[in-house]
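Only one protein chain is missing from this complex, and each of the others stays in its spot.
All chains are identified by letter, namely A and B, in their written order; residue positions are counted from 1 within each chain.
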Amino acid sequence: MAALDASEIGGVAEAPSRRRGMGPVFWLAVGWIAFIILIAILANLLPLADPSKMTLLARRAGPSAAHLLGTDSLGRDVLSRLVFGARSSLAVGLLAPLLGTLAGGALGLLAGYFGGRIELIIIGLTDVLLAFPPLVLALAVVAYLGPSIVNLILVLGILTVPAVTRVARAATLAVRERDFVTAARALGASHRRILLREILPIVMLPLSAFFLVLVAVIIVAEGILSFLGLGVPPPAPTWGSMIAEGRDNLDVAPHIAFFPSIAMFLTVLAFNLVGDTLRAVTDPKRGTS
Amino acid sequence: MSGAALLEVEDLTVELPTERGPLRAVAGVSLSLAAGRTLGIVGESGSGKTMLSRAVLRLLPHAARVTGRVRFEGRDLYAISREALRRLRGRELAVVFQDPMTSLNPVLTIGSQIAEALREHLGLAQAAAFARAVELLAEVGIPEPERRARQFPHQMSGGMRQRVAIAIALSCEPKLLIADEPTTALDVTVQAQILDLLAREQSKRHMALILITHDLGVVAGRTDEVAVMYAGGIVERAPTRALFKSMRCPYTQALMAAIPKLHAPPHTPLAAIGGSPPDPTRPPSGCPFNPRCRYAQERCRCEPAALTPPDASGHQYACWFPVGDPAAAEG
Partner (left out) sequence: MLGFIGRRLIYLVPVVLAVTALTFLIASLLPGDLAVAMLGDQATPENVAALHKKLGLDLPLWRQYLHWLGGVLTGDLGASHRTGETVLHAIANRLPVTIELMVIAELGGLLIGVPLGILCAVRAGSSLDKAVSGLAFGILSVPPFLLAILLIFLFALRMGILPATSYVPLSQDVLGNLRSMALPGATLALLEWPALMRVLRSDMITTLQENFIAMARAKGLPQRRVLLVHALKPSSLTLVTIIGLNIGRLIGGTVIIETIFALPGLGRLIVESIYTRDFIILQGAVLFVAVAFVLINFVVDVLYAVLDPRIRHGRA
C-alpha cells in the first residue's frame, strides 16, 4: 500500500506553490489512463490474437511482426495478454476503491458530522482494521475465501475504507462549521438534507482525488496478489501473473516480464500523478480563492 | 561623530522581489555608531527597521538585492567570505530578536543553546561551556540558573526567555549588540527590567548597542542618539536630548504626540496618526509621509526631501517645511 501512507502525509504538507502541475505531464497521464481504460473495454473488438492460444513452436519469442511484443513461455501472444490483463487489473483497480470510497466516504461523513458516540464507534472500528498490516490481511482473507475477482474487489475495497473514512471525516470537519451549513440548519433543514446537499458536494472533491491515488495502490496490491498466484484465477491473464511467469524466464526471455512491468508502472504512475495533482487543487484546508 | 566608528552603514538599500513588483524595504540608509554608544532606531511596523537590522547582519533571504555598504571595524560585511562572516556573528556582532517565543529552539535545552555559541567561538569544552552558561544565566538575573539551564524554552515565561536570548547574545562578549524590539512581546512590567538589564550590561562591557523599537518612550532615557525611520528611510536623526527638545519632522512630532500622557485629563482621545504606512511596492511620489502629513504642501508631493547635513547639535532631518519653520503653514 505504498502511496497510501506516504502521500497522505507528504501531500498535505507539500508544495508552497499554489496552482501546480496541470502541465503537459498531467495531461499525458490523463491520456494514458483514458487509453488504457479504452483498450481494456474494447479488447474484444481489437485485432488481437487469442490470449490463451498457445503456439508451442514459437515459445519465448522476442518481438516480431507476428507477435508485436513477443510470446511467453507457452507461446501465447504477449500483447494480447497485456491488453486482456488490463481488464483484470483495472476491474479490481477501479471497483475496489469505488467500493471503499462509497463505504468509507459515508462513514467519514457520518463520523465528522455527528461526532460523539457515532464518531467514536466508527473511528474505533476503522482503527481495528488499521491495526493490521494491510497486505497480510489481504493475503489471509484471500487465502480463506479463495481467489475470485469478486472476493478481491471486496477484500481490497474494505481495506481502503479506514483511509477513506479519515479523509472524508477531515473534510467534513472542515466544512461543518462553514456559514452555509449553519444557514441551512437555521432554516430547519434535516440532517439528511444538509449532508447530501451541502456537505457532500464539497467533500466529494478531495475524495475523488484520493480515489485516484487509491486506484494506483490497489492496482499494485492486485499485482502483488496475482504475482503470488493468489489474484484473479486463470485462465484470465493478469499483469501480476505475467510478471511472475516472466521472472522464471528472466535469463532467456526478459521481455515476458518487462512489458507487463512497464504497463503496470505507467498505469500506476499515471493514476498517482493525476490523483496527487487533483488533491493539491481540491484540498479544502488550503482554500484556493 | 568622535572616535573611529565601529559600525558604518553607507547608503544601504534592500529590495525584495515580490509578486507585485520589487519591494523596497530599506531606502538609502546611512548611519554610524562608535564603540560603547547607543543608537535608538524608531519606526512603525513596516518602516524597515527590522530589515535594516537583518541587513547589517547579512541575514536577509536569498532573493534580496542589497546595495550600499555595511562596514564593521572597517571590514565590508558584504565583501568578506561567508566563513569570515560566520566567525564575526555571535562573536563580535550579536542580536536579540523580537519574539522570545520563536527565537529559541523548542527542542534544545536552554543551557545547550547558550553553550553552543561558547563552544563554537571561544572553543570551550562541553563542561566549561555549560558552567559558563549557568554563570551567564545568573548574570542576566535568572534565579536557580543551574536548574533552568537544563530546562526547555516552553518551561519559562516570556520575560525569562528574553533574558536567555540576551544571555546568548552577550555570551561571547560582542562589540555590537542589536536588540530588535526586545520588549515588544513582553508585559509592560517586564519591559523596564529587560531594558535596564541591557543598559547595565552595555555599560559594563563597553558595548555598542542598537535599540530598535516603535516606542519613542523606550529610547528616551536610554540612548545617545536616535534615528527615526519611515518607509524604509531615515527621516530624522539627532542626539537624543536634542531630538526630544526640538523635533523637526512632522512625523516625529506626530509619533511624540501619539504617546499617551499621564498628566492629560481622563478620556483624552489618543492622537493617532491618520492613514497607514505606504505600500512599499508602490511608494508615493515625493516625500513618503506626505499623504498623512498635516503640513504637506505642493513641494512635498513632488520631491522627496534629503537629509540635511548635521547642524551644530548634530541634528539632521528630511523635510521641506520642518516644524518651527516659518514657511511651514498648517495645511
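Following the convention adopted for this analysis, a residue touches a chain if its C-beta (ideal position, glycine included) is under 8 Å from a C-beta of that chain, and two chains touch if they have at least 3 such contacts.
Small disclaimer: the values here were computed from a predicted structure and weren't measured.
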Item to check | Hidden-chain contact residue, picked from the options A:A58, A:A91 or A:L139 | outcome: A:L139
Checklist entry - From the list B:R24, B:R37, B:R89 or B:R292, which touches the chain that is not on show? => result B:R89
Checklist entry - What residues on chain B make contact with the chain left out of this view? => result 57, 59, 86-91, 94-95, 97, 99, 102-108, 116-117, 120-121, 152, 154-155, 165, 168
Checklist outcome for this item: Touching the unshown chain, chain A contributes residues 1-7, 9-10, 13-14, 16, 127-129, 131-137, 139-141, 143-146, 216, 220, 223-224, 227-230, 240, 243-244, 246-247, 250-251, 254, 257, 261, 264-265, 268-269, 272-273, 276
